[in-house]
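Sharing a structure here in structure tokens format.
In this view, the complex is presented without one of its protein chains, the others remaining in place.
A, B and C are the chain letters, set down in written order, and residue numbers restart from 1 in every chain.
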Amino acid sequence: MQKVKVGIIGAGRIGKIHTDNLLRLPQVEVVAVSDLFAGAELEAWAAERGIAAVTKDSGALLANPEIDAVFICSSTDTHVPLIQQAAASGKHIFCEKPVSMDIKQTMEATRTAEEVGVKLQIGFNRRFDHNFKRIEGHVRDGTIGTPHIVKITSRDPNPPHKDYIRVSGGMFMDMMIHDFDMARFVSGSDIVEVYAQGAVLIDPAFAEYGDVDTAVVSLKFANGAIGVIDNSRQAVYGYDQRVEVFGSKGLIAVTNDYPNTAEISTAEAVYRDKPLHFFLERYQAAYEEETRMFIDCIVHDKPVPVSGIDGLSAERAALAAKLSLVLQRPVRTDEAVQLAEQHLHFA
Amino acid sequence: MQKVKVGIIGAGRIGKIHTDNLLRLPQVEVVAVSDLFAGAELEAWAAERGIAAVTKDSGALLANPEIDAVFICSSTDTHVPLIQQAAASGKHIFCEKPVSMDIKQTMEATRTAEEVGVKLQIGFNRRFDHNFKRIEGHVRDGTIGTPHIVKITSRDPNPPHKDYIRVSGGMFMDMMIHDFDMARFVSGSDIVEVYAQGAVLIDPAFAEYGDVDTAVVSLKFANGAIGVIDNSRQAVYGYDQRVEVFGSKGLIAVTNDYPNTAEISTAEAVYRDKPLHFFLERYQAAYEEETRMFIDCIVHDKPVPVSGIDGLSAERAALAAKLSLVLQRPVRTDEAVQLAEQHLHFA
Amino acid sequence: MQKVKVGIIGAGRIGKIHTDNLLRLPQVEVVAVSDLFAGAELEAWAAERGIAAVTKDSGALLANPEIDAVFICSSTDTHVPLIQQAAASGKHIFCEKPVSMDIKQTMEATRTAEEVGVKLQIGFNRRFDHNFKRIEGHVRDGTIGTPHIVKITSRDPNPPHKDYIRVSGGMFMDMMIHDFDMARFVSGSDIVEVYAQGAVLIDPAFAEYGDVDTAVVSLKFANGAIGVIDNSRQAVYGYDQRVEVFGSKGLIAVTNDYPNTAEISTAEAVYRDKPLHFFLERYQAAYEEETRMFIDCIVHDKPVPVSGIDGLSAERAALAAKLSLVLQRPVRTDEAVQLAEQHLHFA
Partner (left out) sequence: MQKVKVGIIGAGRIGKIHTDNLLRLPQVEVVAVSDLFAGAELEAWAAERGIAAVTKDSGALLANPEIDAVFICSSTDTHVPLIQQAAASGKHIFCEKPVSMDIKQTMEATRTAEEVGVKLQIGFNRRFDHNFKRIEGHVRDGTIGTPHIVKITSRDPNPPHKDYIRVSGGMFMDMMIHDFDMARFVSGSDIVEVYAQGAVLIDPAFAEYGDVDTAVVSLKFANGAIGVIDNSRQAVYGYDQRVEVFGSKGLIAVTNDYPNTAEISTAEAVYRDKPLHFFLERYQAAYEEETRMFIDCIVHDKPVPVSGIDGLSAERAALAAKLSLVLQRPVRTDEAVQLAEQHLHFA
């Protein structure tokens, strides 16, 4: 078997995770890595892993005809041009979420990949999680009947650094985008309308950048179901990742993962350890699986499990939520782009 | 000790429950019961319990100077006049929820009771439940810090009969009113705005009467917290009654009560019995407790735990939700009465 | 319907519990109570409940021809003579456990009741508990197949007072006797052999009286199953009452009851309240049910759910366990009486 040769663009935390997961796959060879801040440290890291080429220039990496597929893990503003270039070079593309902050650009990038005929998979890793897959499967096979209500809770253990808040794109595009995708994934339907409530209850820094740190967003789905997502930037007990789908024949709900099942009963209380702390622990297996699936789709020429349209749809819902918060009214996803032009001012 | 002498107005299911709970209290004597449909059956029922007087005429009961307190368990449209008459007779009043479908009338009835100086307790029985009391206590004592997000799930096992749907006042006033009160109870704050999504997913009969059978309502609280309530008229697995409050120092969540703790592991799955089926089983102890507390407040002349203002506030939130559904926009509770005059047409 | 007239012999804690439960049954009248220490306090207690006759003399109570049934709640050494007298007077008998410390006497008392034709129910209240009934039902209906392994955990929150330890009859006869009955109840089979390990780990006072405070007892059943009971006199986290039966088609297990379902997640841990504290809270409903069933058996002339043979069998297993601890070898229940004569010295 000929190995799939992969290049990594952007060697931050997530780029390194994907690299290590790729290296576990016998049918993959990671041949190059590019990063704007490449230096001695990255070179050592690459050498340990037998990755020959390290460069600051993503263009050079993309120009390498040997490379079959790229992982785009650089900053969000670079995603669209990199997708365009990678597609032009005929390389399959795994791109981190969100594709961009500008839905029109996301649409174009998606279209390009489709026209050229390269695979484009978006990094919604949670779809590969054991818990959420179980929900999706049971909704799809009809165990709980027709979905009526979808509920998603997603809370981070700690707020990000102030510098990150500024460039994050806001809670809806940065954090809740995962949940919009999850809502589509587990309901098997598109989001048609959202109503967003937001508040700054954790750190005034969020307000400085026009952002919120706490949100509850109501959802309407194309299939008639309704739902709600709640987010917080700071759950002191750790990463809170729960989903439930209620339907005509029952309810399926998943709760958090824990580091162990130990329960301790003392004179004070019955207690257990907190949930797995954050996404690196919680979604380690899901990251492995999304990488494995992407490579598998290339090897066997199958459609990717998370398409550009999926990326686009989640972005559109995030944009609608942002608009809903600003306009204080429900916003349809199909009016979001036009409304954004009227009401939001992107630099 | 002199016994508190009680009269029961309306001897349907809930009137009978209160009666039996009252009979367990050594400091109470139930001396009379009135019901529009009083007959041989009710007389037998009363005789078994040593209740001497049975009448069709609530007026006769209210005219009995011996009676210290009445339980108003008749149909909703009779509540306000009965409160007025009972107050005029100087009797303490326990009134089932909602006080009325017309907030102005509820206000007046509440004011009358206050002016006359009789106690008026509203039948929000869930406040006396072991689970929800535990939440309220831990929110109040600061265990979870400042509340940020309140989530309430409340689903009935079966939809009511079509005849009931017609006169129920709609899902928000009939069913979710309990949850609006719960939201106020566990958050320690008033609801200032709601946004309602509703759908008819269970039975088209609901649509016939302009009602919904599935709803998700977003909430804003005076203390800055946000939240969500979801309701369904039919959870096939039984009565689903869960609440959680997320705050700056943690999360407190309660799940359902079960008939036993048995867990069965077979070659197919690990399973347990469904939750307690419906409100009679689920809230039996809470009904006992609310009755005990009401009598206790009379005996020791203390303020009642659920006041007319509490009844009023929940009704206002229910009305705002109904308006939000009609107007498809968020509605403030302080604009609900005025908006209702413009947009809703009560017979 | 003519009411069943009941007399209570022994008005300690358990006698009072049974009285209050009986008073809730419409078909029962409690007409008399006897207690060695009857005085003003007991008379006031009885008066509040409308019980006319209070006496120090159980003989006088038993001589009352009006009384249909007695509850024997006095000290263990009085049980057998009282059963004999009650049977001679043709009264149905509810007797607290154990019937006696001397199996031969228990046999005789059981035989007398049978010959005379009065009902004799033994106070193994746990058989009426929601959890253990669920196990027994699922074992009986074959859900878990043929029982292979029975496991029972039973731990008290606090050791009894030193004065009580002295007269308790020892851990096996006083405490584990409930578990021997439970083992028979859930397995549907007799105990044929036991091996007892015991230790004094909580309070040296137990050693002073030749008793233990911690024990693990292996069991063999007539149907081929094997099992184990563990007891402790002090579980600091509260009353620990768990049972599981493992069989050819699966496992059924029950865990403790809790005062609520609240789960609190903080920066330190995820915790909940301790289990219900002790038997009064834990088995309140079971006490009500055993009383109701006893009366029901009298009214409808049905066999009692817990017979004298059941009392006898549990005592025999307890005796065998005591002997096993002394002899440091497994002891068959059918050799226990004879071995006891050789090795144990009862006053």
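Note that in this section contacts are C-beta pairs under 8 Å (C-beta built on N, C-alpha and C of every residue); 3 or more make two chains touch, one makes a residue touch a chain.
Here the structure is a predicted model, which means the values were calculated and not measured.
A.B. asks: Can you list the shown chains that the absent chain is in touch with?
C.D. replies: Hidden chain contacts in the full assembly come out as A, B, C.
A.B. asks: Of A:Ser75, A:Thr143 or A:Gln328, which sits in contact with the chain we cannot see?
C.D. replies: Missing-chain contact among the listed residues: A:Thr143.
A.B. asks: Sort through A:Gln2, A:Thr261 or A:Gln342 and give me the one touching the missing partner chain.
C.D. replies: A:Thr261
A.B. asks: Which residue from C:Leu23, C:Ala38, C:Val116 or C:Ile202 sits in contact with the chain not drawn here?
C.D. replies: Missing-chain contact among the listed residues: C:Ile202.
A.B. asks: From the list C:Ala38, C:Val116 or C:Ile149, which touches the chain that is not on show?
C.D. replies: C:Ile149
A.B. asks: Given that one chain is not shown, which residue among C:Leu251, C:Ala285, C:Ile309 or C:Val337 touches it?
C.D. replies: The one listed residue touching the chain not shown is C:Leu251.
A.B. asks: Just one of A:Arg134, A:His277 or A:Arg329 touches the chain that is missing; which is it?
C.D. replies: Only one of A:Arg134, A:His277 or A:Arg329 touches the chain omitted from view, namely A:Arg134.
A.B. asks: List the residues of chain B that touch the chain left out of this view.
C.D. replies: 235-238, 240, 265-275
A.B. asks: To test your reading of the contact rule: which positions on chain A touch the chain that is missing from view?
C.D. replies: 26, 48, 130-131, 133-135, 138, 143-144, 249-257, 259-267, 273
A.B. asks: For the chain that got dropped from the picture, name the residues of chain C it touches.
C.D. replies: Residues 146, 148-149, 151, 153, 155, 195, 197-199, 201-202, 214-216, 218, 220, 224-228, 230, 232, 234-237, 240, 246, 248-251, 328-330 of chain C touch the chain that is not shown.
Convention: only the chains that are shown with their structure count from here on.
A.B. asks: Is it true that over half of the residue numbers where chain A touches chain B are used by both copies, so same, or is it different?
C.D. replies: Both copies, chain A as well as chain B, present the same residues to each other, with over half of the numbers appearing on both sides.
A.B. asks: To the nearest 5 degrees, please report the angle of the rotation taking chain B's Cα atoms onto chain C.
C.D. replies: So the angle, rounded to a multiple of 5, is 180 degrees.
A.B. asks: Rounded to a whole Å, what is the gap between the Cα centroids of chain A and chain C?
C.D. replies: Those two chain centres are 59 Å apart.
A.B. asks: Could you put a whole-Å number on the gap between the CA centroids of chain A and chain B?
C.D. replies: 42
A.B. asks: Touching at least two other chains at once: which residues of chain A meet that condition?
C.D. replies: 235-237, 240, in rising order.
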